[in-house]
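Can you keep this structure in mind? I'll have questions shortly.
One protein chain omitted, others in place.
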Amino acid sequence: MTFSIIGRCARTGRLGLGITTFSLAVGGRCEGVKANVGICKTQAFPNRGNDPLGVTLLAAGYAPARVMAMLAANDPDHDWRQIAIMDREGNIAAHTGSNTRGWSGHATGSDCVAFGNGLVGPAVLDGLIAGFLDDPTAPLEFRLMRALEGGRDAGGQGTATQHKPERSAAIKVVDRLDYPDIDVRVDVHPTAVQELRRVLEEYKRYEVFYRERGRDPAHAIPQDVFAAQLEAAQR
Amino acid sequence: MTYTVLARCPRTGHVGIGIATYSICVGQYCDGLQSRVGATMTQAFVNQGNNGLALRLLAQGFAPARIIDELGLNDPYHDYRQIAVIDREGGVAAFTGPKTRGWAGHRIGDGCVAFGNVLAGPNVVEAIAAGYAADPDAPLERRLLRALESGRDAGGQRGAQGHLTERSAALRVFSDFDYADLDLRVDLHDHAVDELRRCFEEYEPYRAYYRERGRNPHDAVPQDVFVARLKASKAEARA
Amino acid sequence: MTYSIIARCPRTDRLGIGITTYSIAVGGRSEGIRANAGICKTQAFTNRANDPIAVDLLAQGYTPDYVMRALAENDSDHEYRQIAILDRDGNAAAHTGSGTRSWSGHRIGDGFVAFGNVLAGAQVVEAIADGFAFDPAAPLEFRLLAALEAGRDAGGQVGGEGHLTERSAAIRVVAHPDYPDIDVRVDLHPQALTELRRVLQEFKLYEVFYRERGRKPREAITQDEFVARLEKTRAEGRV
Partner (left out) sequence: MTFTVIGHCPRTGRLGIGIATFSITVGMYCNGVKSRTGVTISQAFVNQSNNALVLRLLEQGFSPEAVMAQLAANDPDHEYRQIGIIDRDGRAVGYTGPKTRGWSGHKVGPGYVACGNGLVGSHVVEAIADGFMAEPDADLEHRLLLGIEAGRAAGGQGTKQRGKTERSAALVVYSRYTYADIDLRVDLHESAIEELRRIWLEYKKFEDFYRDRSRNPRTAVPQEVFAARLRAAAEATP
C-alpha cells in the first residue's frame, strides 16, 4: 500500500520522486534517485537491491525497458514487485507484479509515471497524474507535492470500506550535482502528506539561505537572525 | 550510406576506425574507441547511446558477440542499426540490421570488420577488407586509409538516384593513452576521402613534432621554424 | 599559436569549447570536455595527459583551482603550458605559463575563459571575450564561433614571420548525454574559421534529421530525400 509518482521537468531536466504510504519512514528506502542518471523505485514487496542496481544499469547506458527486463531476470519474486524507472531523457518503464496486493497499477502521463498498490482504485493514479499536470510551470517539487495530494484526495490507500492513512511521505528532486536539490521527509505522522506540504513550504523559505551560507560563508548571517527576519516578514 | 573499417592491429594492439559517408560531420559519431579496451561503431540509423554502452561492456570483459546481443536487447530499433565490435584481443562481431537501407552488409576479417550500407554492392566491403589486408606490416592508420580508398574505388555508396559522393570522413587511432594517437576529420567536402588522404599526408610530418614539443618544451623549435625546415627539406627532396 | 574559448551556457548548462590554430587537426587534441563534469584544455606546449586527468578530477568533485594545482604538481614543465579549466557550474581557473611564446594570456569571465598564445596582442583575447558576450541568447555553439571570429578579426596569431593563418579549428558542445551535442571540425584549410562556419551552419540544417532518424528510424525519410527538400528550400531562399 503505497502511491508514488516519478516526474521530469521538461524545462530544466530535473528528475524527482514523490511517495507516500502507510508504512513507516518510506523516504529511507528511496536510494534509487541519482542525478544525471535517472530514477528507479521498487515498492509493494520491495527488493531493496533493485533500485541501486537499476540506477547503476541506467548509468551504464541501458534503456529503462532493458533495465526492467534485467531486474526481472535477477529476481525470482519479480511478480511481487511494483517498479517504475525513468531515465534522464524521460523514457519510462513500469511494472506491476501480478502478486502485489489490493488494487494495484501504474499509468503514464506527460513527463511522469504514477504507480501504486493497495489503493482504493484507478482513480488514485488519475489523481496523481492530474495533480502533476495541474501547473506545468511550477517547480518540480511542487508538482510532485500536488500529485501526492491529488492521489490522496482521490481516495489513496485502502478499500472502498476501509481507508488507510498516509503515515510517511517523501519528495526527492535531483539536478546535475552529486547531492539532491530537494529532499524532504515525514517518517511517522497521522496525516503525512499534509505534514510533508508543511515541511516543504517551510524548507523552500530556507532553501536559498542554506545554500548560500555554504557557498559564501563569509557573508552569511546567523540562522537565528534569518529566522527572525522570516517571522517578521510573515507577520 | 556509409562505409567503414574498424580494426585492431595485431602487432601493436592499437585500435582504429576509418569511415566515409555522404552524411556530413560523421567524425562526431566515432566515439567508440578506447585504448586497451576495444573499438565499436554503430551506423545506419545511429543509436548514439550504443558506443558508450558497448565500451563499458568491453571494459567489463564481455565478448563482442554477447555485446551485440545486449545492444539488441536494449534497443527496440535494433533492426535499423549496423554495428561492429572488436575487443582488446582482436575478437570481432558484426551485425547488419535487416531494416538498414540499400545494399548493406559486413565482412569480418582478421581483427577487422568492413561494413557499410546503401552501397554499390558486396564488392565494396570486399574491397575494403582487401585494402586493409593488403599490407599487414604498414601502420594501422595507413591500412585503414587504404581500406577506405579501396571501398571508394569499388563504387562506394549508391542511393536511389545513383552514386553518392563522400561528403565527410574520419580516421582515428588509439594506442596506449587516454586520448587519440591520431584523429583526423573532414566534415564537409565534395571528395572527403581524397581530402582525408591529403590531410593525413600533410599531418604525418607534424605528428612527432607535435608530440615532442609537448613532452620536451625546452627543446622545441617554434612551429613557424619547423614549417620552414619542412618546406626546405621538401624542396631539397624534389631537387 | 592558438586561441580558444571554453564556456558554459547559463541558460542550458551546456558546456563547450571553441579552438583554432595554425597547427593541423587541433580538434583531434581537444578531448578534455565531459558532460556533467567540466572542461580542461591545455595548449601551447601541450601535455596531452593533462586534460583527461583534469576532467576525471572535476568529475570527482574537485574545484578548478584545486585541479590546476594538481596539474602543476604533476608536470615539471607546467610553465610551458597554457591551461584553462571550467567546472559544470561555470567556475573557472586559468594558467598561462611563463615559458609560452608571446603574446600569450587569458581572460576569465563569467562562465568562460578566453585564452591564447603567439597572438597579435592582448586585444585578441579581449575580442574573444566580447564576441562571446555579444549575443547571450544565441546557442552556445554560435557564441563560441562568434568569439573565435572576433579573435581572428582582432589580429589572431602573429609569429616570428608575421601573421599566421588559422589552418584548423573545432567546436564541441556537450549537454547531458555521454556523446556530444555538437562536434564540428576543420583539420586543414587555409581559412579554417571561415570553413568552420560553413560546416557548422550546414550541420545545423541536418542536426534534427540526424538525431531523429536514429531515435525513430521507422519514420525516417532517406537522406537523398532530405537533401532534395533542403536544396528546394535553399533554392527558394528560405535557408
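The letters A, B and C name the chains in turn, as written, and every chain counts its residues from 1.
Basically, a contact is a pair of C-beta atoms (placed from the backbone, for glycine too) under 8 Å apart; a residue touches a chain by one contact, two chains touch by 3 or more.
Since the structure is predicted, the reported quantities are computational estimates derived from the model, not experimental observations.
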Result, missing-chain neighbours among shown chains, is A, C
List the residues of chain A that touch the chain left out of this view. 1, 22-25, 27-29, 31, 44-49, 51-53, 77, 80-81, 99, 101, 164, 177-180, 183-188, 198-199, 202-203, 206, 210-211, 213-214, 216-218, 220, 222-224
Even though one chain is not shown, chain C touches it at residues 60-63, 65-66, 69
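Here is the rule we use: only the chains that are shown with their structure count from here on.
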Chain contact graph, described as a line, ring, star, complete graph or other shape: complete
Kindly work out which chain lies most centrally, taking the average of its C-alpha atoms as its position. C
Chain pair bearing the highest count of C-beta contacts: B-C
Whole-angstrom distance, CA centroid of chain A to CA centroid of chain B, is 45
Mind pulling the chain C residues that touch 2 or more other chains? 177-178
Residues of chain B touching at least two other chains: 49, 52
Applying the document's contact rule, which stretches of chain B touch chain A when the two form their complex? 49, 52-53, 56-57, 73-76
Where on chain C does chain A make contact in their complex? 13, 35-36, 61, 88, 176-178
Chain B contacts chain C in the complex at 1, 22-25, 27-29, 31, 45-49, 51-52, 77, 80, 99, 101, 159-161, 164, 172, 177-180, 182-188, 198-199, 202-203, 206, 210-211, 213-218, 220, 222-225
